[in-house]
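Heads up, one of the protein chains got dropped from this complex, but the rest are sitting where they should.
The block that comes next holds chain A.
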Amino acid sequence: MSAETRPGTPVRPADTRGSASGRGLSRLDRDLRNALVLFAVSIVLIFASRGLGPGFGSLAQIKAILLISSFVMVVAFGQQMVVLIGGLDLSVASMMTLGGILAFNWIGDSSAALVWGVPAILLVTAAIGACSGIGISLLGVPPFIMTLAMGIMLYGATLGFTQGTPTGAASPMLSALFAPTAIGVPMLYLMVLFTLAGWFVQTRTAFGRRLYALGINPTAAYVAGLPVRRLTIATYAISGASAGLGGILLVGYVSGVTLMMGQSYLLPSVAAVVIGGTSIVGGRGIYPGAVAGAILLTTLSTIVSSLGIPEGWRTIIYGAVIFVALVLLRDDLQHLLGRRRRKPGKD
């Protein structure tokens, strides 16, 4: 039995875990340690790839990896919140596409429209996410069925809305986020800010703590008087908004939209969350972990796709690494390793 289902686990388990042994890295919160390990693995991978080509391990490659991983990162934020309460959001692909299409259509090439356009789009995608939350919490539809259905309906809606050919333009200000300037690429700074903000919301706000409580034991959370339904609806709304934001950013990057643009982000968003140490049954995991997972996934795919090996092998390697990462980062395995280092009886 993994740690989070034991009775008596405090509302914020992250605080009390891994602090027992008190030496070096292990003094750190275990979830944060996971994240740091993933970052380290990414760095090692990048440097290990040196010599494979002139650009491998270069600053340009690192920048490209970070920029490309930013979309997975943003979508993974909402996905992780949902996973934290024991759910899953399969509508993020269509939601991302919707965000992109709306940004293309509503904001267009006007910079002024960004001011109202971005909040408006986030509201729309949050409202749709909230609908999924209502279906799940009030009607009792299983999350993956509800969000799958929502994703399909959204896909149909965007298809009908655009007739297959979205019209509009990409906002130059959005594109500027991804353009190199004298002080680096603006998006990279935003990524750091977004990561810190996400982490703060999860671990330093009442809302975040309630999500962990809900994920650890919904019944206990309900008995303790937490507004379970409202929390669920709000969480799916956040997932909708973050997928919508991912779509808006993607328009800035590619300066265009397609009706399938979100498709390639659904699996990575789940994989990044899980690789990042978030328990798929809910209750534990922190955003820096998901961010590190997103970066590791992108690093891998970047290196593998630049190696010039056949696509079949690339996919096998990609899948194998995700598998190995999941096995190595498994909660009970970590728990076991942690226990071995501790004095018996203390855990």
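Throughout what follows, a residue touches a chain if its C-beta (ideal position, glycine included) is under 8 Å from a C-beta of that chain, and two chains touch if they have at least 3 such contacts; residues count from 1.
Please note the rule applied: contacts and distances are computed from a predicted model.
Asks: What protein name does the UniProt record of the undisplayed chain give, "Acetyl-CoA acetyltransferase", "NADH-quinone oxidoreductase subunit H", "Succinate dehydrogenase" or "Ribose transport system substrate-binding protein"?
Replies: The chain we cannot see is, by its UniProt record, "Ribose transport system substrate-binding protein".
Asks: For the chain not shown, which residue from A:V124, A:M146, A:A241 or A:L259 touches it across the whole complex?
Replies: Checking each option in A:V124, A:M146, A:A241 or A:L259, the one touching the absent chain turns out to be A:L259.
Asks: List the residues of chain A that touch the chain left out of this view.
Replies: Touching the chain left out of view, chain A contributes residues 49, 52-56, 58, 60-61, 63-65, 67-68, 104, 109, 155, 159, 163-169, 178-180, 250, 253-261, 264, 301-303, 305-306, 308, 311-312.
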